[in-house]
Every structure is written in structure tokens, then in C-alpha cells.
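Left out: one protein chain. Kept in place: all the others.
Presenting chain A:
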Amino acid sequence: MSTMSTAPVPAVADGTSGSPTAAARSAARRRVAQVWAGRIGLAVFVIGGWQAFTAWGLVDPFFFGQPSGIAKRLVELFQDGTGFGSFYSNIWTTIQEALLGFVVGSLTGVVFGVALGQSRYLADVLGPYIKMVNAIPRIVLGSIFIVAFGIGVTPKILLAAVLVFFIVFFNAFQGVREVDRNILANARVLGASQLQIIRHVVVPSALTWIIASLHSAFGFAIVGALVGEVLGAQSGLGLVIKTAQNNFDPNGVFATMLVISVIVLGAEWLIGKLERRLLSWRPPSPSEAAGL
């Protein structure tokens, strides 16, 4: 972290090149190799087992798909596209819906979370209603949105936004509530206005909570977009899945699933980068090194 402490280290290591460091390094390298061997082994075991069981006829590939079939289907999808536009344009539709829903949902979540966290009165008035709405299975709202807004992208964005909103809202609210009383008192005595307190103290403090919620929130944005598409759409990965289901094509469903998980992993990676950037002030926690 600190430049002062890391700078002299290589010089010392070069000078002595002692066996303890070399031994520690090779032990670390061996551990990494073992972990990767385990990971690859597990993948070969699961996918190979699936392929073998379907090939031997123990499991019917007609219902449960087959890894080689999934790979073939994936290539077909990318090369030949679908009955409703190229596969790329379908992917783009879903990404667009999820992304817009994610942005709208998290922004409103943060705004409401901060507002209610700041104002006791607002929290007391709106609190029970928010809990009630949160108790509704919100996926069902998708049907209403489709009836109201047709089968374009709008209802999917709305559904994704609603799912994202509640996750981000509860975290932002909690984050605002956890702001250190001393820091708050200090800022007030130094002459900060209410707006300055929100900008310099409340939001940065709640950011730890908000960012943590964004990780799971993007997954929900994708779920919202997909469910919306399954309920009724002209394009999108949800429609690809629904079509594959209607054609008794499990390989098509699995192939699309694979693409979706790549999208979510990519988004996760971007959010991780954002997190490291925005929260660079945090001391490195011991759990981070061993974390997933």
C-alpha cells in the first residue's frame, strides 16, 4: 500500500537473495499450481461425467442436453443467428435492458436510501409501505409492466430497476444509519451545511454498503431483463431461451445460460474495479487476500 514501505524491499531481496525468500516463493508457486490443477480437474470431472453419462445412455440427452451438443449449438447460434435477428443483437438487447435497469434502480435506490436514512420522519412514514412492497413477489410486476408498456424494452428495464432498487435501497439506508456520530458532530461544528454533510460525510460512508450491494444487484438486473423477455418480447436472450424451450432444445437453453453467465461475470469484474477505485481509502483487510 504505502510506497515508503514497499520501495526498499526489492533492493534488500536482491542483495541477499537468501534461501528463505526463495523457498517461500517456490512454496507459493506450488500452491497456485495445486489450486489450478484442482480447478481444472473438477471441471473435467463434471463436464466429462455429463458427456459420458449422456453418451452411454444413462441420462437422456434429449431432456438434459449434452456438453458437446451445447458447444455445437453455441457455434450455430453465433454463426446462423436466431429466427428473430442475429445472436449478437439479442445479446445486446438483454445487456441494454439490464444495464439501464441497473443504473435506474441503483440511482433511485441510493437517493431514497440516503433521503430516508437522513430523515427520521420520512423513514417512519414510508418505512411500512416499503416493507410491504418488498414483500410482494416483484417478478409478477413484469406482467403488469408488459400489459402497460407493450413488449418493447421499457417493461424489462422497469422490472430490472424494481429488483435492483430494493437491494440498493436497503443497503444505502443502512449505510447512512451507520455513519459515525463523532464524524457527523465534527463536520457540523466545522460549519458544514446539510448538503455538505451529505456529500462529504454521509454518501462516502454509505458507499461501502452501496458498492457491496451492487455486486448482487447486477445479477438481479439480468434476472429482471430475462424474465421480462420470457413474458413477452421481440428480441433478447430470454426470448432465445423461451424459443429453445418450446422446441425441446435443452442444448439451446444451456448455451444461452452460458452466455448470460459470461455477461454477469464481466459486469462483476467491472464492479470490482469500480469498488477498488472508489474504496481505495480502506485499509487492506486480512480477509481480502484469501477471499474469493
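Assume a contact is a pair of C-beta atoms (placed from the backbone, for glycine too) under 8 Å apart; a residue touches a chain by one contact, two chains touch by 3 or more; residues count from 1.
Methods note: contacts and distances are computed from a predicted model.
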Complex member absent from the view - protein name from UniProt, among "Pyruvate dehydrogenase E1 component subunit alpha", "DNA-directed DNA polymerase", "Phosphonate transport system permease protein" or "ABC transporter ATP-binding protein" = "ABC transporter ATP-binding protein"
Query = Where the complex has a chain not shown, which of A:Ala27, A:Leu58, A:Met132 or A:Val189 is the residue touching it?
reply = A:Val189
Touching residue (missing chain; options A:Leu77, A:Leu100, A:Leu141 or A:Val201) = A:Val201
Request  = Can you list, in ascending order, the chain A residues touching the missing chain?
outcome  = 1-2, 180, 182-183, 185-193, 196, 200-201, 204-205, 207, 279, 281-283
